[in-house]
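Can you keep this structure in mind? I'll have questions shortly.
Shown here: the complex without one of its protein chains, the others still in place.
What follows is chain A.
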Amino acid sequence: MNSEILSFENVTFTYNAEDGPVRPAVADVSFSIQQGEWIALVGHNGSGKSTIAKLMNGLLFPNKGKVKVFGQEMSEETLWDIRSDLGMVFQNPDNQFVGATVQDDVAFALENNGVPHAVMVERVHEALSQVKMEDYKDHEPHHLSGGQKQRVAIAGALAMRPKLLILDEATSMLDPQGRMEVIETIRRLRESTGLTVISITHDLEEAALAERIIVMNLGQKNMEGTPAAVFSQGSKLTDMGLDLPFAMRMTHLLQEAGVGLQEEHMTEDKLVDELWKYYSKA
């Protein structure tokens, strides 16, 4: 049986509502996320993604509707309780370090929460091994690459044993290699722990790996479904300023160029496969 871990019920939020009528940043949005899911929340710049992230961890509260996390409605009273089970990793790898070494940094939140030393050592070790950064435990965080920094930030969140991990554009400032490292880390984590992950992103290659995608446009939820179902909407996504995964763009370009491909492909391997079959039959 699935159990709900987070939900939005008809949530509306408007910035600076007192300056007169402006478009709500988030307008009447509802969705529900079950324990153990990997959800990608995608949308163009200004679609409301980041506002949703802030509503999820209680940096903002809805003007209308309800945000429920771990069965509790987000409010001034419940916020600290909720946050203790919620790990977040932000966009800029340079803005989230406090410790002088990698392990100090990962231990920071544990120490703040009065976790006994022996438990702390064990948790830090475990979290660093989950992101494959154990060898760097005595390094200074500033000297790591962007991808390594984000993996340490993930370890910092994991050390608190969260029920939910939210990645707010955690790969958008990284180089391609760093992005791969982080995505690979999330994938491994999901396999080994089944942790619930919400990744807020406009990288469609990253979104393609999730189990379910929620597409935001102009503050509203525009689509929701499996990557295959969402990407099959093709031009609807590109009209919203988003993109398709590379293999799908290539499939469409090849079809336009007169290659009679029958299927939509989300990976390059499958695309090359069909091209080969098509060619050898021709």
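Keep this in mind: a residue touches a chain if its C-beta (ideal position, glycine included) is under 8 Å from a C-beta of that chain, and two chains touch if they have at least 3 such contacts; residues count from 1.
Definition applied: contacts and distances are computed from a predicted model.
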Protein name (UniProt record) of the chain left out of view, among "3-oxoacyl-[acyl-carrier-protein] synthase-1", "Putative DNA modification/repair radical SAM protein", "Energy-coupling factor transporter ATP-binding protein EcfA2" or "FeS cluster assembly protein SufD": "Energy-coupling factor transporter ATP-binding protein EcfA2"
Contact with the hidden chain (one of A:Ala27, A:Leu79, A:Ala109 or A:Leu275): A:Leu275
Residue among A:Pro24, A:Gly146 or A:Pro227 touching the omitted chain: A:Gly146
Which of A:Pro62, A:Gly178 or A:Pro227 contacts the chain that the document leaves out: A:Gly178
Absent-chain interface as seen on chain A, which is shown: 43-46, 91, 145-146, 169, 172-173, 175-178, 202, 204, 238, 241-243, 246, 249-250, 253-254, 256-259, 268-269, 271-273, 275-276, 278-280, 282
